[in-house]
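With one protein chain held back, the other chains of the complex are shown just where they sit.
This part shows subunit A:
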């Protein structure tokens, strides 16, 4: 089967400029396979949002091509691509307009013209997934911003799209809500959805992504497994990013016993225990 072999998202020499003369994305090529979990990172204004808006056709390349499932996005409508690619915006207030949470979540499903029972089933399922089960009939604007963000998330989850793009899903959330949201994302990934998320929180990248793309002034600075990227602090510094603290600690501790690509506390703990047992440890 060719469908299984071709990447789900393929970006070919993508250049994009807004009205201004300066291109915001410069000749970007990228492939994302089915079932990947990819983090896009980079400083403010590096072009992350601009890049992912090409995945569901909100933006069309100035030059180059973007393929979803092997089909060029150029001639396709966003409302058509929405069947394949779900997109969660950063600000939920740009989309909420119904008077109950349930209706809001059902909006996308109605656009897909699903039968009523199916809609009902999926709405309940999505609300449960985001931890808002009891809020079916709540007026959305009585919810907190974090909860509204999860309503927006549910309204995209319910559409069961193959790809889910999340633009800074945790910005402005407290730690607990951030983790809740990311656990939800992880869950979806385990169910087989392809995930692309943008974040400024390196610890979330370390914890949830398998692969990361680093953007810097519209170009791809690195595209590699998370570990490999965090093991190169000089490279990250060029995009004004810093690996998570535990990785910095590993790099500080030196090369012999502790590798420079540790990304979790658990991993560090195990390495330190082992080093102590071997009596070559660095920390006595």
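The definition used in the following text is that a residue touches a chain if its C-beta (ideal position, glycine included) is under 8 Å from a C-beta of that chain, and two chains touch if they have at least 3 such contacts; residues count from 1.
Just so we're on the same page, contacts and distances are computed from a predicted model.
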| item | value |
| --- | --- |
| Undisplayed chain, where the name is taken from the UniProt record, one of "Sarcosine oxidase subunit beta", "Energy-coupling factor transporter transmembrane protein EcfT", "NitT/TauT family transport system permease protein" or "Ferredoxin" | "Energy-coupling factor transporter transmembrane protein EcfT" |
| Contacting the left-out chain in the complete assembly, out of A:86, A:102, A:218 or A:260 | A:86 |
| Touching the absent chain when the full complex is considered, from A:42, A:108, A:244 or A:260 | A:108 |
| Missing-partner contacts on subunit A, residue numbers | 19, 53, 56, 58, 77-79, 82-83, 86-87, 89, 91, 93-97, 107-108, 111-112, 141, 155-156, 159 |
